[in-house]
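The structure appears right after this line, and notes come after that.
Heads up, one of the protein chains got dropped from this complex, but the rest are sitting where they should.
Labels for the chains are A and B, by order of writing; each one numbers its residues from 1.
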Amino acid sequence: MSDSTKQYTKERFEQITIDRDQAEVIEKPSLSFWQDAWFRIRKNKAAIVSLFILVFIIFMAFAGPFMVEHDPDEVNVTHANLPPKVPGFEKLGILDGEGKLGSKVVNLYEVKKIDEYYWFGTDSLGRDLFSRLWKGTQISLLIAFVAAVIDVFIGVIYGGISGYYGGRVDDIMQRIVEVLIGIPSLVIVILMIMIMEAGIISIILAIALTGWIGMSRIVRGQVLQYKNQEFVLASRTLGASNSRIIKKHLLPNIMSIVIINMMFTIPTAIFFEAFLSFIGMGLQSPAASLGTLINDGYKFIEYQPHMLFFPAFILSILMIAFNLIGDGLRDALDPKMKD
Amino acid sequence: MAKYIVKRIAYMFMSLFIIATATFFLMKMLPGSPLQSAAKLSPEQRAVVYEKYGLNDPLPTQYVKYMGNLLQGDFGTSFQFKNADVMTLILKKLEYSMILGTQALIVGTIIGIVLGMIAALKQNTIWDYGSTIIAILGISIPSFVFAVLLQYVFAVNLEWFDVGLWKGWKSSVLPSIALAIGPVAIAARFIRTEMIEVLSSDYILLAKAKGANGFEIAFKHALRNALIPLITVLGPVAAGLLTGSLVVEQIFAIPGIGEQFVKSISSNDFSVIMGTTIFFSVFLIVIILIVDILYGVIDPRIRLSGGDK
Partner (left out) sequence: MEKILEVKDLELSFDTFAGEVKAIRGVNFDVLKGETLAIVGESGSGKSVTTKSIMRLLPDSSTRYKNGAINFDGKNLLSISEKEMQKIRGKDISMIFQDPMTSLNPTMTIGKQIMEPLLKHRGLSKKEARTNAIELLTLVGMPEPEARMKEYPHQQSGGQRQRIVIAIALACNPKLLIADEPTTALDVTIQAQILELMKDLQKKISTSIIFITHDLGVVANVADRVAVMYGGQIVEVGTVDEIFYNPQHPYTWGLLSSMPSLDLGEDKLYAIPGTPPDLLNPPIGDAFALRSEYALAIDLEERPPLFQVSDTHYAATWLLHPEAPVVTPPPAIVERMKKFPGSRYYEEKHGGES
């Protein structure tokens, strides 16, 4: 009967019993949700590089001002408008203190007989821009983080209540949101800033006041989706209380989407702060933020481009890093993308 | 569908009412007076000026008067520009802002669509990475940083354009590019994701199984399905353009509404701030409404099934 010509010994045809456990070997190691997410995000080079850059910028924001002997707020009019000069680099012909005086290019450090080094130059009041830049980054990050945390806090609570309790409560809360969402956030932010005293707190409040709406809508949608799923219904039939269902079933499930959105809220807040400062509605001198530094630099763009370059560069890098990390997190945490 | 539109329009008016009310009272709470420059006026003169602007009436009376005027399209008169009607002022400035805005929107969206399509069709190639990088830069870098950069390179250094001021269409090129970067990035990202999703759908597989070639798949089958949802991001795009215009007009000294708004803020010009705020809000709310209705009209799935959400 066989179409194979090979000869086999009888022993090979003995019946054997297979250990069932062997048949059910689980090939993939079991990973928790966060382990799996970390495993995924590790493969996203852009997000990992961004994470390193972000950590570096945050480190510099705190350590930077102490790395030079100049104080960020120290005014020294005789040292005004100096271009960058970094020891070591001067021999290479870059960052050697050369800049425009009128229309001529001269070494301003020699002209003014200054021996000190200002790594990123000075501004029109002679303040050291290196320490000012990092001080400003620190303030910008602080504003963004606090505003984002407030956004998440209000958004999760508002959206959570609206979605979880549903019915009339949801109806009323959603009508309010629908009206609010029609109001351009930019306009509210500007109006709020105008009536409050300019300062870090008013900027944070103004940004947080509009930011939570988007978050609340996302959270509501998620809660609505999860609260009717079988695992929640099952837990309810077993007599779980509302607070237990929220804590054990809903929060862990919406956590990832909240984190992803926070990653996008932070750069939006950084942007708003810079934007407000740029149009002169942000922090007042001598306080520095990336926005005010860019605004200051912009006034001297023709002769002192470095004053604009460094803060604009750090601002852009920060925005890019946060966006890429957000993208990476979304790809890693979004279960829809799983295959 | 009709019921839905009516409901949306009702919400729109409620939003506008809240905005107008909030703006009015916030303005009244503002520290400082729009007549600061008139500080040297004698008490009698001051009384005359206050009388003229109706600032002596009790707050509720002022409010009712203000809302009544609003309904008739009267935004009041500017405090700074002597007796200039705010509505006329806005309309005069609108032209420049409209030119910049529409140029940026149309050119930006088209470039974004092309970039997004290329990225999706040539997924994981150098084209894809290139267009993704452009999109990430466009979303991340604030338009005012980009505007300043453009000005520095093309106006200050290369001197291809004038640094500022409106001198005909050529003056609109740099600010339009600065504003367009947002729409480019948003459209490119959106179309890429949509296209990739559409391309992996069953009906594209069926189209392939029918013998359609790459071109037919991309343009006849996929593009339309990917384009329809793009309408939904027009709202955020318009809002972004508006935000951008405040600073970009400032940077390039374009005499548009954005520039006017920023100016009126620094001079505490109540009626112009209020008028412009309400104008901006109407603009955005109407765009979002149009987008929603348009979406229903274009997508056959919504169009024919009634569209009631």
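In the analysis below, a residue touches a chain if its C-beta (ideal position, glycine included) is under 8 Å from a C-beta of that chain, and two chains touch if they have at least 3 such contacts.
Here the structure is a predicted model, which means the values were calculated and not measured.
Residue B:I228 is the one among B:L26, B:I196 or B:I228 that touches the chain missing from this view. Of the candidate positions B:I18, B:A207 or B:A253, contact with the hidden chain is made by B:A207. Residues of chain A in contact with the chain left out of this view: 1-4, 8-18, 20, 22-24, 27, 43.
Although one chain is not displayed, its contacts with chain B can still be listed: residues 123-124, 201-203, 205-213, 221, 224-225, 228, 299-301, 304-305.
The rule is short, and it goes like this: only the chains that are shown with their structure count from here on.
Rounded to whole angstrom, the centroid-to-centroid distance between chain A and chain B, based on C-alpha atoms, equals 24 Å. The part of chain A that touches chain B in the complex is made up of residues 175, 178-187, 190-192, 194-195, 267, 271, 274-275, 278-281, 294, 298, 301-302, 305, 308, 312, 315-316, 319-320, 322-324, 327.
On chain B, the positions that touch chain A within their shared complex are 11-12, 14-16, 18-19, 22-23, 26, 29-31, 136-137, 139-142, 144-145, 148-149, 151-152, 156, 239, 242-243, 246-247, 250-251, 262, 265-266, 273, 277, 280-281, 284-285, 288.
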